[in-house]
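Could you have a look at this structure, given as structure tokens, before my questions?
Of the protein chains in this complex, all but one are displayed in their positions.
Lettered A, B and C in written order, each chain numbered from 1.
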Amino acid sequence: MVHLTNTLNRFGYIHGPHRIYKRMQVFRFTWHYYGRHRRCYKLAVQRLHKAWLHATRNRKMKGLLYKEIWQTRIDAACKEHGIKYFEFTESLTRQNIHLNHAVLNDLAIYEPRTFKSLCNVAKQHIVNTGLYNLTLEEPEGVFNRSMFTDELKQ
Amino acid sequence: MLKIAKNSLKLSANSCLNPIRQISLSSALNLKRIEKTEDKTTNTITIEGKYIDPKETFGTGVLDLTGQCYQDTDEAVRPCAFCELEKRDIKVQYTDVLVLRQFLTENGQILPRKVSGLCKKQQKKLIVLTKQAKHAGLILNLQPTLLDGTKPSADHSKRFKYLKWNTYFDDYETMKRNKKFL
Amino acid sequence: MAFNRVKQWTTFARVWYLFDAKWQDPIISGRVLSKYLLGKNKPIYSVGSDCGDYVVVINSKEIALKDDLWRTYNYFHHTGYAKGATYTPAWEYHENDPTRIIKNCTKNALPPKIYRNSLLSRLLVFPDDKVPKDVIKNITDQIQPSMTPPKRLTEFSEDEIQNFPRLFEWPKEFIIDDLKGENNQTVKII
């Protein structure tokens, strides 16, 4: 068997940057993958492209996921004040109070009293316009925390 | 539980303005029972129909549910109780035990229409409601006496296998819409 | 920051709820209880953080199933061996263990994830009112029942029955005995 590469290569030697730099660009992204996908270029580059594929798809999904989480949180906060999520958001939009879900979510978590007043606004609107038939009063035989806590009225 | 006494009976839409008596005051002594009394001395048995005062057996006076429209026709057409209630949007359900009780005999049999005065449609509803109530075990003291003369126990936990546990039903209208009957 | 530490501790503390399952449909209440176990009743809910609560269910013996489910609904189990399939009707299943039906319903309502069992361990079900003392001490709040329990005729007092207005008037001159059935019993209306 004749090794031709050395002879042919003498004249056609490719000058240029070291091959490692191109590969380091990939390893920058795959340092935390598992096993050889972290070290070996051939595997790493495949896994990386797949990851980027997921990233582009998830970039669109991210908005939906956040909307979903915000909905559950706002729903939970509304239920504490005796109104459902759908009625709450519907009556807010009808009253031209354009607070989006992100803001409502923050209010629900960090500003409980502001959120409570927002719920009251929504309830009042629903009662006035007869949008839904709200069961506002507590069913008898059920007592909960709010009946005990004496908020500071100042 | 039906709250008839509590919610005020609104004037039915088509009636004119003169007030309707809510509860008839004088109790019409029109129900009779055959009494058989033996008299040893004169060795005679007298059988006679005696009037019963409905109050001590059936409770307070009758709700005057007659709408205005019946007044002008001369022969007394008895109002259908359930229809009148529906006009005042009170829908009777199987849990309204005190209402159902009035339409049942002590053995749990349903009174015929000529006694209760219900129209055909409501009588069918009544049949379904009583079945549901019996199945749910709400009216266990209205049961026919057994052959050996004893009355079956009114305790729901002694009932037959699957009847022992609680059951509930949707209201009659949704079940009819979904075409589900017991 | 002692204030913040303590405030955070309380916001993330597990709240103990009491649920009276008397006359409640286990399927519907299962969905409600799963919300509380997941922590979806709190505005601070997030999927990753385990902010679920404890639920103590009492009177699980007196749950109510719809229509004729006690007889028709079957719980399937297969031992894996030949002819190992068994179908136990709901009433028998309930008789064996009154707490299992409501546990099964909440399990079905929870997402089929790895943490489901740990959530279910926070669901304490008691067939009747007798709850151990230290559990009662933990309970702080109550979950609102969705169905109001109906009253049986035997539970009504005598005068309540009497005071209830009558709906129809007997026909005139009607002899009550005409109501006799074919087999000649005397029909007494109470």
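Criterion: a residue touches a chain if its C-beta (ideal position, glycine included) is under 8 Å from a C-beta of that chain, and two chains touch if they have at least 3 such contacts.
Heads up, the rule we're going with is that contacts and distances are computed from a predicted model.
The UniProt record for the undisplayed chain lists the protein name "Large ribosomal subunit protein mL44", from the options "Exosome complex component CSL4", "3' exoribonuclease family, domain 1-domain-containing protein", "Large ribosomal subunit protein mL44" or "Proteasome subunit alpha type". Of the chains on view, those touched by the hidden chain across the whole complex are A, C.
Only one of C:7, C:77, C:113 or C:172 touches the chain withheld from this view, namely C:7. For chain C, the list of residues touching the undisplayed chain reads 1-3, 6-7, 9-10, 13-16, 54, 134-135, 137-138, 140-141. Residues 15-18, 20-21, 145, 148-153 of chain A touch the missing chain (whole complex, contact as defined above).
Criterion: only the chains that are shown with their structure count from here on.
Note on chain placement: the centre of chain B and the centre of chain C lie 31 Å apart, centres being C-alpha means.
Put simply, the C-alpha centre of chain A and that of chain C have 35 angstrom between them.
Centre-to-centre separation of chain A and chain B, using mean CA positions: 60 Å. Of all residues in chain C, those touching chain B in their complex are 23, 25, 62-71, 89-92, 94, 147, 150-154, 156, 160-177, 179, 181, 185, 187-190. Touching chain C in their complex are the following residues of chain B: 1, 4-5, 23-24, 28, 30-34, 49, 52, 54, 57-63, 65, 78, 81, 85, 95, 97-99, 101-103, 105-107, 109, 111-112, 114-118, 135-142, 154, 156, 161-170, 180, 182.
Note for the complex: chain A touches chain C at residues 69, 72-77, 79-80, 105, 108-109, 112, 115, 139, 142-145.
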